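Questions regarding the structure given below will be posed in turn.
Only one protein chain is missing; all other protein chains are in place.
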Amino acid sequence: MIVVMKSGCTQADVDHVVELIRQLGLKDHIIVGTDRTVVAALGDKRGIDKGSIENAPMVDRIVPILAPYKVASREVKQEPSVVPLLTPEAEIGTQKIGVIAGPCSVESEAQIMDVARRVRAAGAIGLRGGAFKPRTNPYDFQGLGEEGLRLLARAREETGLAVVTEVMSIAQIDLVAEYADVLQIGARNMHNFNLLKAAGQCGKPVLLKRGMVASLDEFLLAAEYVISEGNPNVVLCERGIRTTETYVRNTLPLAIVPAIKRESHLPIIVDPSHGTGHAYMVPAMCRAAIAAGADGLMIEVHPDPEHALTDGAQSITCEAFEQVMQDLRAVAAAVGRTS
Amino acid sequence: MIVVMKSGCTQADVDHVVELIRQLGLKDHIIVGTDRTVVAALGDKRGIDKGSIENAPMVDRIVPILAPYKVASREVKQEPSVVPLLTPEAEIGTQKIGVIAGPCSVESEAQIMDVARRVRAAGAIGLRGGAFKPRTNPYDFQGLGEEGLRLLARAREETGLAVVTEVMSIAQIDLVAEYADVLQIGARNMHNFNLLKAAGQCGKPVLLKRGMVASLDEFLLAAEYVISEGNPNVVLCERGIRTTETYVRNTLPLAIVPAIKRESHLPIIVDPSHGTGHAYMVPAMCRAAIAAGADGLMIEVHPDPEHALTDGAQSITCEAFEQVMQDLRAVAAAVGRTS
Amino acid sequence: MIVVMKSGCTQADVDHVVELIRQLGLKDHIIVGTDRTVVAALGDKRGIDKGSIENAPMVDRIVPILAPYKVASREVKQEPSVVPLLTPEAEIGTQKIGVIAGPCSVESEAQIMDVARRVRAAGAIGLRGGAFKPRTNPYDFQGLGEEGLRLLARAREETGLAVVTEVMSIAQIDLVAEYADVLQIGARNMHNFNLLKAAGQCGKPVLLKRGMVASLDEFLLAAEYVISEGNPNVVLCERGIRTTETYVRNTLPLAIVPAIKRESHLPIIVDPSHGTGHAYMVPAMCRAAIAAGADGLMIEVHPDPEHALTDGAQSITCEAFEQVMQDLRAVAAAVGRTS
Partner (left out) sequence: MIVVMKSGCTQADVDHVVELIRQLGLKDHIIVGTDRTVVAALGDKRGIDKGSIENAPMVDRIVPILAPYKVASREVKQEPSVVPLLTPEAEIGTQKIGVIAGPCSVESEAQIMDVARRVRAAGAIGLRGGAFKPRTNPYDFQGLGEEGLRLLARAREETGLAVVTEVMSIAQIDLVAEYADVLQIGARNMHNFNLLKAAGQCGKPVLLKRGMVASLDEFLLAAEYVISEGNPNVVLCERGIRTTETYVRNTLPLAIVPAIKRESHLPIIVDPSHGTGHAYMVPAMCRAAIAAGADGLMIEVHPDPEHALTDGAQSITCEAFEQVMQDLRAVAAAVGRTS
C-alpha cells in the first residue's frame, strides 16, 4: 500500500502516518518526491482496514499495491485448473471447449428432455435449467422447485449431460446438490458471501457468475470465498455487465477472458445469452468468446422461445444451437482448441 | 406493452404476434403507422414473460408500458407512508428528518456506547452498527456476530435509540430480530429475493438499501417482495451507485429522491457515507440530501476513524456529526421540515 | 509515478525499468516489499508518456501519483477564484449564489424578452439561450444563429443580464464573442481541445460544462487548456453524467461540488435541467446543489415548455422558476450564503 500525502504536509503529519502503519504491523518506507511525499507500507497483513489511514490529517489518498485475492491467483498456482463437471469428458479448462446449454427454466418434462437430447447430440457437455429462479418481480414465474430438479436428473440419466442449476439460498444447497452436478451461483448472489461459503463446503463444483458490475478483484474474491472452504472446483462465468448501453440487456466485456487468464488459474466461460439479452446476437458472441480464449460457453436454448416462461427474448432455438456448435468447430480450431 | 414490428413485416407476421398476445390472455390493438406497425397488448396479466414475443419473426422490440410494481406504488396508496422504527418519536416519513447514525461495525462495548450516547445527544433517532458484515474479501474482519447484537441492544437500553443492523442471510433473521428494531438489507442483498421474503415475514421494519446499479423499478420491486409478505414497513435507502466516476467510491444520485416521491408512497433516506466513500464529502451530501427532500439520513460515525476496523475512510468523527446535525437544522427548515 | 513489478521479476527486469525511468529524466527509487517490488519515479516532467513503461517486461502496472493539472489546482492558488460575468454584481464564486436562467434555444424575440424580464425580476444574474445548437440529430432544429445572438444582446440591453451562450466551433467564436458576455463550452465539446484553446484566447469568461463521462481530472484539464491561454475566468458547470440509470436523462453527481472545492480554486455551478432531464425534478435538485455548496445554477426556463422547440421536457415555466428562487433563499442562508 502507498499512502500519498497532500502537498504542504508537515513532518508531524508524515510521522503520524508512519505511526498508524506501524500499529497495523506493517513496515514503513518514506519517499520524498519533488512535489509529494508518499509513504509505502510494506507487508501483507490481511484482515485490517488500511483505508482508515485516509482519514489521517493531510493524507490525500491510499493506493493498494497487492491484489486482494490469494488462492485464486496465478502467483499461488501457475498451471491452469481443470474443473471436472461429471464424467471425464465433462470438464472445463482443457483444450476442448466445454459448452453448457439448456433452457432458462425447466418448464416440463417434455421441454427439458427435448432440449437435453438435442444439445447433447450437438456436442454440449452440460445441461443448464433453472428450478429455483431469482426473479426481479415477485409476480413472475418462480420455477418448478424440486420437481424441476427431478426432471434435470432424469435428463442426465438419459443423456449423460452434467446438470448445472442455480442455488439461491443456503437452505436450497442440500436439495440441489442431491440432484445437480454443478451448483450455479447467479450474478445477483455473487456478493452473497454466506451462500458462497456454504457452496464451498458442499463439495460439488461451483459455476460462479460475475456480478452485474463486479470488478475483476471482486469476482476473484468471490471465487476465493468458495475455494477457502476447501473447494478448488470453481468455474468463472462472464455474463455481461450493466453499462450505459441500451441496445443490449447487458454489455459483454470479452477482454475479461485474457485478463482472468493473466491473473488467475481458474477456467472462465462466457454466457452470451444474458451477456446480450437478444437471441439474434448470441451466435456472433459465442464465436467471439471462443476466439477470445474462453474455456467454454453457457447458452440458453429453448425448443419454442416465443412461448418460453422466462428469458424468451435471449433464448435460441435448438436448430440455431446446432448451427452455433457447427460454426464453433472452425473457430475453436483457429485458436488451437477443439469443440 | 407495445410490440414494435420491423418495417417490411407482412400481415402474417402481425397476425402471429396478435395470436401470441391472445395466448397470454391479453387484448390486442393494432396501429398501422406511416413507417411502422405496432401492436398494443392490453391488460395487466402478471407472471408471464411478455419479452418472449421479441423472438417472433419481424418483431423489432417490446416496450413495456405499466410499471412492474403494485403495492409500493403511489397509484395504489396515495398518502406517504410513515414507518415506525421503535418509539413514537423514532419514525421515518414524517415532517421530522430521521437520522440513523453509528459505526460501520460494532467493535467493542466502549466504542458502541460512546457513539450511541453522542449521536443520541446530537439528535439521532436510530443507531446503526454491523454485527454481521458482508465483506468482499474473505480475509477481512467479519463482525462480532451475536456479541455485537448484544452490545447494540445494551446501547438501545441506555439511549432509547432504535437499533438498525444488517441481516445477511435467512438463518440470521431470528437472531437479529431478537436484538434489533429494524432489519437492514444491504445493497449486495437487494436482489436476494429469498432473504427479502423472509425479512418480510419477520414483522420488523425493514431498511432496504438500493443495489449497486439497481434500477428504480428493481428497487421498488425489492420493496414489493417485502411488502407482499404482509410487512408494509419498508424504508428505502439510497447509498450510491457504481458509475464511471473514480473520485468517489460510489456516485450519489439524489434525483432518486423526487423520483421515488413521485412513484411510491414509501419513505426514502440517504446514506452519504457509502454514497461517497470519503468522510470529507459527507457533510455536504447530508445537507444536499435533505434539501432534495429525503426523509432522513444514515451516517457512519466513529469515535476514531483512523483506527476503525471497517470503512474508516468514509466515517466521520462524533464532533463532525454534531456539526452536521447543527447545520441540518437550517436546511431542514428551508424545505419545511424539522430535524 | 509508481511502477509496480509483477511477482517473480528479476533484477534485470527492475534494472530495465530503472533505465527507462532515467531516460525520461526522472529519478528512480526502488522499494522491495515482501511480495512485490515497486519502483518510484520521482520528478514532475510533463509531455512524456510514462504509461509506455507498462510495456516493459514483468511490469504489472503504473500508478500515477501527481494530479495532471497545475494552474487549475488549489496547490497553485489557494484562494477561491471569482469570475466576473458582466457587471460587478454578475459574478460567480462569491458568497452570493449566481443563477443563470433562460430557454434552451432562442426561438423568437417575444420568447427571449419575456423570459429575460421574468428571470431578471426573480433574481437571475445571467441569461442563457442557445443560438447555435449542438443537435445529436441532423434533422432537428439547429438554432437561429446570428439572429439568436442579436436577440440575446437586445435582452441584455433591457435587463442587464449577462448573456451566456454556447460556441460550438472555432469559426463561431468571434461572432459569438461580439454579442455574448460568456462563452459556453458544451458537454459534447469538453474534449474538443482546439476549441478550448481558441476560447481561452478570446478573452471572454468561459463556462465549461463537464463532458458526459469526463473524469474529475479530465474536467480540470479541460479548464487548464483554457487557462493556459491566459484566460483565468473559467466557471465549471456540472450537468450530469451518463450512467446505468434510466429514470433520469443524466445522473447528477453532486459530490463533485465538494471534490472540486478540495482540488481547485475554480467556481462550480450546477445545471439540474440537463442533470436530470425532467422538469419535475429540477426544483429539488436546485436546492440540493446549493446545499452541497455550489456557487450557482444554470436552469432552463421557458414560458411555454409544452411548445418548446428543444429540451421541453426539462424546461420549467417562469412561474416555477420564481418559486425556485424564493425557495433558494432559505437554503442559501442555511449554508451561509445569499441568493
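Every chain is named by a letter (A, B and C) in the order it is written, and numbering of its residues begins at 1.
Keep in mind that, in the parts below, a contact is a pair of C-beta atoms (placed from the backbone, for glycine too) under 8 Å apart; a residue touches a chain by one contact, two chains touch by 3 or more.
What you see is a predicted model, and the numbers here were worked out from it, not measured in a lab.
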{"item": "Candidates A:125, A:241 or A:301 - the one touching the absent chain", "value": "A:241"}
{"item": "Interface with the unshown chain - residue positions in chain C", "value": "20, 23, 46-49, 51-56, 62, 68, 70, 134-141, 168-171, 188-189, 191-195, 197, 211-213, 217-218, 221, 224-225, 228, 242, 278-279, 305-313, 315"}
{"item": "Hidden partner interface residues of chain B, rising order", "value": "2, 4, 7-8, 29, 31, 33-36, 38, 40, 42-44, 63, 65-66, 75, 213, 242-244"}
{"item": "Absent chain, residues of chain A that touch it", "value": "213, 215-216, 241, 243-248, 251-259, 262, 275-276, 280-281, 284-285, 287-293, 327, 330-331, 333-335"}
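Everything that follows uses one rule, which is that only the chains that are shown with their structure count from here on.
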{"item": "Intercentroid distance (Cα basis), chain C paired with chain A, Å", "value": "38"}
{"item": "For chain A paired with chain B, centre-to-centre distance based on mean C-alpha positions, whole Å", "value": "26"}
{"item": "Multi-chain contact sites of chain B, meaning residues that touch two or more partners", "value": "213"}
